[in-house]
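Heads up, one of the protein chains got dropped from this complex, but the rest are sitting where they should.
Read from first to last, the chains carry the letters A and B; within each, the first residue is number 1.
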Amino acid sequence: MTDPMLGLISLLVAVVGVLTGFPMAFVFIFVALLFGFMAIGQQVFNLLTYQFFALMTNVELTAVPLFLFMGYVLEQSGLMDRMFKALQMILGGIKGSLYVIVLATATLFAAATGIVGASVTVLGVMAAPMLIRSNYDTRLSAGSIAAGGTLGILIPPSIMLIVMGPLVGVPVSTLFAAAVIPGLLLAVVYIIYTIIRCHFNPALGPALKYDGPHLSALAKTRELIVGIIPITIVIMATLGLIIGGITTPTDAAATGAFASLVLTALFGRLKWKPLKTAVFRTLETSAFIMFLIGAANFFGAVFARMGSGRLITETLTALQVSPTVMLLLMLFMIFVLGGPLEWIPIVLVVVPILLPVAQDLGFDMLWFCILIAVTLQTSWLTPPLALSSYFLKGVVPQWSMKDIYLGMVQFVALQILVVFLLINFPILVHWLPQVTGLLD
Amino acid sequence: ADKDIHEFSIQTAVPSASLYFKLLQKFSKQIDIMSNGRLKAEVLAAGAVVGPFQILDSVSNGVIKAGYVWPNYFSGKNSAYVLFSNAPASTGLDQRSLVAWYYNGGGEALYQELMDKMHFNVKAFMVQPMGPDPLGWFKEPIESMDDFKNFKYRSPPGIPGETYKNMGVASVALPGGDIVPSAQRGVIDAAEWIGPADDRNLGLQKIWKYYYLQGLHQQTDVGQIFINGDFWKSLPPDLQEIIKVAAKASIAETFNADIYDNAMALHQFQDKEDVKVLDTPEDYYPKFIAAERKVTEKYAQENPFFKKVLDSQTEFAKMVYPYRSRILTLYDRMLKAAHEQHEAEKK
C-alpha cells in the first residue's frame, strides 16, 4: 500500500478512534503514530517531538492561558454572578436575549483575536453558567458558543488569513478587508437564526426571571452600574486594545488578566481560595486545549508527510467538469477534509495545489480565497476533529457531547448557506477592498 | 542501470506564493525531466510537516528527506552557520563573491566540516543567492542614522539584530507573519523583509511608503537545499550529478530572477502604489561596518570554527578586492552614463 493511501485510511481510523471514548488528544497521537510509523518508521517520534516543541514556542497561543485566567478570575471572584443578576434585571422580558449577547461578544472577541481556543473557552466559562441557569436550550446554547467562537478565524485579525496571504499571493491587508463583510454576515445570520428559533419556540430561550430580593429603584440602578460596568470595561478595554491596534492579542490578554485581578481586589474579593481555584482551572483547561492542538498539528503533519493531500487534490483537479462544478467540488472536498483535519494542513498542503487550477479556470483569486476560508471555518465544527466542540466540552462538562454536536450542526448549515450567498454575490467580498482602495 | 524511482519531498521555509518557492518548483521539474522521471520531488510550503527551525534536525535524522532553508536559522546550534547564508558585510564579500568563495575558495569543504562536526547527516547545496536584502520600509523618511534611531525596526535576529542594537537602533525580531499586523498596531515603525518582490507579497507597501533598497545586514543571503545523507548516498551517481547541476542552474535562475522580479516589483511600487524609493543615508555604511565588526569579533572569540570560516571569507574578499572593486565601479559608472544618455535622448 502506498503512503498516500495509508494517509487516507488514517483519516477513517481517526473517526473510529475518537468514538472509543479515550481522551481524544491521545487517540489522535496514536493514530498518527501508527500510520506515520508505517511510512517513516521510528522517525515519526522525532516528528511528534518537533510538533510539540513548535507549539511550546508559539507566542500567539500563549494568549489561551491568559484569556482563560482572566475569565476564571472574574468567575471565581463572583463578579460574573453579580453581572448576571444585573443583566436579568435589564433584559427581563426579552426572549433569547442571552444568545444575542453571547454572539455579539463572540463577534467582538473575533475582531480582537483569531484564537478560537481562547474565545470558545472564555465564552464557555463566562456565559454557559448564565445560559444554564436561565434554562436556555442546551443545543442552541452550545452551538452559539462553539460557532460564535470560530468567527475569529475569519474576522480580522485572523491567523488563517495571515497564513493564506503569502500562500496565495494576495496581500494580507486585502484579504483582511475582503473577510470583514463575510465574517459579519455570518455573525448576523447566526443572530437572526437564534432570534427566529426563539420567536417560534420561546422555550429555547425563555425570558429571564429575576430571583433576587426585591430592590428599590435606587438600589436597582446601583446594582446595574456596579454589576455591569466594571466587568464590561475590563473586557472591552482588553479587546479594544487589540481592535484599536494598540497591542498584540497576547499582550492584551495579559493586561486583561491583570485588570481582572485589580478589579477583584478593588471589590475586596481577591482571596486565597478563589485565586487558587482560578489558577488550577486555568492550568487544567489550557493544558488540555494546548495538548489537543499539539495532537491535531501532529496528525496533520503526518498526513502532509504521507502525500495524501496531494493525491486527492490532484485526482480531483484532473476531472473534466465545468468551472462551477469544479468550484463546488473543491469546496466540498475542503469541507469533507475539515472533518478529520484542522485548517492548518488543509491550507498548507491542499490550497497550493488547488490554486493554479483555480487560476486556469479564471476564478477571481480574492473571492476564491474567501470561499475557502469560510468553508475551512467549518473544520472547527465538524467531527471527528471538531476542536471547537471539544474546547467547549472541556469547560462545560455538564453539556453532553451529543448535544454539543447537534447544536453545532445547525450552525454548520448556516455556514454553508453563507458560502452559497458568497458564491452568488461576489460583491460581498469585493466591496470593502474596493472602497478602501486595496483592490484596483 | 538503476531504474528505481526516488521520491522525496522538500520541506521549505517559505510560503507557496514566494518567488523562492517557485524557483524550487522549477528545480523539482528540472530534475524530474533530466532523470527521465527517476527523481520526483514534492515542494512543501513552510510548516506543512515541520517548521523552519526544525528543518536541519528533521533532514538529518530522516523525518523528511530534504529541506529548503537559510542556514542562519541554525546559528543557535553553532554560530558559524550564519556565515554560509549571510557572510557579514564587514568581511567585504558581495553576493557574487560569496558564491565564488563557496565553490572556489574552500567554502564547500568548510561547510561539510561544520555539518560533520555537529553530527548532522546532511548534504547541503547553495541554490538561491538572493542578496542583498533591502534596508526596508519606513513610516517616515530618514536623513541620517540619528533619524533611524527613532524607529522601532524589525530586523533579522543574530548578527544583524545585534549590530543594529550596537548602532543604537531599537531592533525587534518578528516572524514574517507578524510583521504586517505589528506594523498596523504600531508595535514597529520600520521593517525589513526579503526583497522587493517578496515584500510586495507581504503587503508592506500598503502600510508604509518610504522604501530603502540599500542595506548591509544581509548583503549576502543564500537559501539552501539540505538532503539527508543516507538518501543522498542511496542515489546512483548520475542522479547525484543531476541534483548538483540543477542546484547550480538554480543559482543562475536566482541571479536572473533577482534582477527581473525585483525590478518589476519596484516599478509597481513607484508607478501604482505611490512608494518613494530613497537612497540610504551615507553615514549608515561606515557605522554599520564598524558596529558589525565588534559583533563578529565577539563571535570569533567565543567560537574557533566561526573564526576559521570568517578568516577564510575575509582573506578571500581581500584577494578578490583589486579585481572585484574595479569591476563594480565599472558597472556603476556604466549604468549611470547609460541612464544619463537615455534621459538626454528622451528630450
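Just so it is clear, a contact is a pair of C-beta atoms (placed from the backbone, for glycine too) under 8 Å apart; a residue touches a chain by one contact, two chains touch by 3 or more.
Following the convention adopted for this analysis, contacts and distances are computed from a predicted model.
Of the candidates "Formylmethanofuran dehydrogenase subunit A", "Sulfur carrier protein ThiS", "Sulfite reductase, dissimilatory-type subunit beta" or "TRAP transporter small permease protein", the chain left out of this view carries the UniProt protein name "TRAP transporter small permease protein". Although one chain is not drawn, the whole complex shows that of B:12, B:35 or B:75 it is B:75 that touches it. Within the whole complex, the absent chain has one touching residue among A:255, A:382 or A:410, and that is A:255. Contact with the undisplayed chain is limited, among A:35, A:69, A:190 or A:335, to A:69. From the options B:6, B:152, B:293 or B:307, the residue with contact to the chain not on display is B:152.
Within the complete assembly, residues 18-26, 29-30, 33, 42, 45-46, 48-50, 52-53, 55-59, 61-62, 65-66, 69, 246-247, 250-251, 253-255, 257-258, 261, 279-280, 282-292, 383-384, 390-391, 393-394, 400-402 of chain A touch the chain that is not shown.
Listed for chain B, the residues touching the missing chain in the whole complex are 53, 57, 72-78, 118, 152, 155, 157-158, 161-162, 165, 170-173, 175, 187.
Assume only the chains that are shown with their structure count from here on.
Distance between chain centres (mean CA atoms), chain A to chain B: 37 Å. By the touch criterion stated above, chain A contacts chain B in their complex at residues 40, 43-44, 46-47, 50-51, 53-54, 57, 157, 159, 162-163, 165-169, 171-174, 245-248, 301, 304-305, 307, 310, 344-345, 348-349, 351-352, 355, 438, 440. In the complex of the two chains, the chain B residues touching chain A come out as 9, 15-18, 42, 44-51, 53-54, 57-58, 61-64, 176-178, 180-182, 184-187, 200-203, 206-207, 272.
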